[in-house]
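Just one protein chain is left out here, and the rest sit where they should.
Letters A and B mark the chains in the order given here, with residues in each chain numbered from 1 onward.
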Amino acid sequence: MESLNSLMDGFGTALTPVNLLWAAVGVLLGTAIGVLPGIGPAMAVALLLPVTYGLEPTGAFIMFAGIYYGAMFGGSTTSILLNTPGESAAVVAAMEGHPMAKAGRGAQALAAAAIGHFTGGMIGTMLLVVLAPTVAALAVDIGAPDYFALMVLAFIAVTSVLGSSRIRGVASLLIGLTLGLVGLDQLTGQQRLTFGSLQLADGVDVVIVAVGLFAIGEALWVAAHLRRTAGRPVPVGRPWLGREDLRRTWKPWLRGPFLGFPFGAIPAGGAEIPTFLSYVTEKRLSKHKEQFGKGAVEGVAGPESAASASAAGTLVSMLTLGLPTTAVAAVMLAAFQQYGIQPGPLLFEREPELVWGLIASLFVGMVLLLALNLPLAPVWAKLLRIPRPYLYAGILFFAAVGAYAVGGEALDLVVLLVVGLLGLGMRRYGLPVLPAVIGVILGPAAEQQLRRALQISDGSVTGLVNTPFSVAVYALVALLLAWPLLRKAVTRTRAAG
Amino acid sequence: MRLRTPFALLGAALLVLVGPPLLTPGSGSDTGTDIPGLRFMVPNTPGGGYDITARTAAKNAEEAGLTGDIEVFNLPGAGGTVGLTRLVGERGDGRVAMSMGLGVVGAVHTNKTPRTLADTTPIARLTEEQDIVVVSEDSPYRTIQELLAAWRKDPGKLPVGGGSSPGGPDHLAPMLMAQAAGIPPKEVNYIPFDGGGELLASILGDKVAFGVSGVGEYLDQIRAGELRLLAVTGAERVPGLDAPTLREAGLDTEFTNWRGIVAPPGLTDAERERLVTLVTKLHDSPQWRESLKTHGWTDAFLPGEEFGAFLTEQNTRVDTVLKELGL
Partner (left out) sequence: MTTPPPPSPRAPLRDRLKARSELGVGALLLLLGVLVLTDALTLDVDVSARGPVGPATVPLVVGCGLVVVAVLLALDVLHGGRGEAEGGEDVDLDAPADWRTVLLLVGVFLGFAVLIGPLGFPVAGALLFWGAAYVLGSRHPARDPLIAAVLSLLTYGVFDRLLGVPLPGGPLMGVL
């Protein structure tokens, strides 16, 4: 176990007082910035990059890792408390976390998220240590047909979040897919549904859609039906996870990484699809399905764990291949280059001290973050005790700040408002908002991979099923589709016998 | 209670009106190259080529003490034309500049945007970079000639991967190659990827027959033997790389990508001069020299009006090439 020895050396580097200090500073800064609306990990890392310039590379990257994970922890805080996710990986956290917070279980939601990030990050980083070379070699074998097969699987999974009325769920999904179509076609560069506006050429950002549908839509809907009589503030409830919560969350925490890590490592993976798949899985497996959409703690624990593990997976391909699979990784790659260090196949040989120090500091950062965030959870949750008008005015304010800060375009605010009104209408007529968000995430990705696969095979449809991986996924899809029929057949034969 | 309201209103108004200027540190003595509040716009995503150029230039300028903080921000979209349109919209603002390159020239053509680079104030060309033709180490093609022979036989079956959308540098280069090799450009099976990361994975995983990319991007993978370098696209060989130019391989064409900086239209002469001076001083700084070396960029400094003339010439070239390609 050569890598374990190197890791021990890494801990030697990471645990020196100076580097420990940088890790702590990074973690604090990352959490503080990540909590701000509209600022996800990628932007946090890019913004704080200059802070690290004064340090020598090892210290700088240790601080960097702290910022990265800290921003992920902080990001779920705004999702849960204010319903305003700062980046796509935190969208799922808002879905169950915010209803929990509104029901006075904000502290539990935050704690479930924090521990989820912790377990996901820990398991993910361990997998990084043990599997890095293997995973990296496998990751490049995943190509367009495989991605497309995964997308098909994800679309099958969408059926379980369509809500009580199928037809309204599908309508919502189609609205999302339509929003996803807006922008330049990625393969031919033609404008679709942009109406000649260049600002729309890059499509509607999924964060804008999520914040619009979730935060603005809900604020407007509440405004239309505000309970004027009850001046009762949001109950704060018990600060810690109870025995019942723990019984419901420990499995999601442990399952999350096994979805998150592999998706993080593959080139077009990222955190959106694994968090969503984790959510769907937890809903399927939960004994409390009826609570989903109204604040099910499993729906926070699993996806958050998957998100952090996906971040660790991202580091695998970035460190070993020099392959940035997410925006954060791209920024970190640029940071490495600022120091004249080229991540890639030769990095582990050239800079062992730096790499292993960095990996060890990921473990250290995780522990620091958990120690920082668990006690903070009840404190954050108290924020919701402020009077209703301030709470919803604050949500509108921060949603607007987030949307404007990203590009500095007033048009983004108008788009946000339009999506918010859409969210209002959907709430009024019982169209679930979640399928729409999923549509925006999955639609463009699925189309791009489908067409790329066909292009690579020179137009032949066999190009979609020419890898063992894709065939295996399609077999799984077929099994899932046939499952209800199979089960019926089994029960029928049993009843007959 | 009644009486406090006007005071509260007054206080609030004072806070939001007077607060911001007070929060902002004084602009200080405005001498020479210092441009307070200067911002670099990057028209593509963090980690991309223009991004690294802009961030490196900003950092070097700060280190060399030429100016205060330069803020670098990304406004990606539509091959850089979203950023370009925004820049043209900032007419008369002497405190913003955009990092750009040949890709933006192409994107203006393919997107048929109303705003073009002719609308901007050219500041300087900074670097140039050849493209490379690479295959994975398991690829059956050991030399550029072998690749070309197979490509001529069945262009559709040899997908070419590149890191830019149609009209961008990694698209133009294989099209020019095809033209010189006698393959109708329309038959080239070009597959665009989102930047260098996904492209690298596709080359390593043999998803595409060969890849075209900037020379600096994959130096390490080439040195580690994971990628095989078949050719460079420029006029001369790249020092330290063992690969022929296209011309040596019998293709009568050459192609070089470049990067530079433009500013919004409608600047006063003084404002334009200040930006050009800043970039010229940056170019002369030891910090920039060092950066050129670490990134493997070739210095191609061309300031002010000469850069403007160069832009016009490039514009015409891209236009004719893309027209010939039927785009």
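Please note the rule applied: a contact is a pair of C-beta atoms (placed from the backbone, for glycine too) under 8 Å apart; a residue touches a chain by one contact, two chains touch by 3 or more.
As the structure is a computational prediction, the values presented were derived from the model and not from experiment.
Which of A:Leu36, A:Ala271 or A:Val300 touches the hidden chain is settled by the complete complex: it is A:Leu36. Considering A:Ala42, A:Leu127 or A:Ile175, the position touching the chain not shown turns out to be A:Ile175 (whole complex).
One of A:Arg247, A:Lys294, A:Arg350 or A:Arg492 touches the chain omitted from the figure, and that residue is A:Lys294.
Although one chain is not shown, part of chain A still touches it, namely residues 33, 36, 39, 47, 99, 102-103, 164-165, 167-168, 170-171, 174-175, 177-178, 181, 185, 187-188, 190, 192-193, 216, 218-229, 234, 294-295, 387-390, 392-394, 396-397, 400-401, 404-405, 408, 410, 413-414, 417, 420-421, 424-425, 427-431, 443, 447, 450-451, 454-455, 457-461, 463. The set of chain B residues touching the chain not shown comprises 1, 4-5, 7-9, 11-13, 15-24, 39, 69, 71, 73, 156, 166, 186, 189-190, 327.
Criterion: only the chains that are shown with their structure count from here on.
Inter-chain spacing, taken between the CA centroids of chain A and chain B, is 30 Å.
Within the complex, the chain B residues that touch chain A are 45-48, 51-52, 55-56, 59, 69, 73-79, 81-82, 85, 110-111, 113, 156-157, 159, 165-167, 189, 191-192, 194-198, 200-202, 204-205, 207-208, 219-221, 223-224, 226, 294-295.
Those residues of chain A whose C-beta lies close enough to touch chain B in the complex are 42, 46, 49-50, 53, 139-144, 184, 186-189, 191, 198-199, 201-202, 267-268, 317, 321-325, 327, 329-331, 333-334, 337-338, 340, 342, 344-346, 407-408, 452, 455-456, 458-459.
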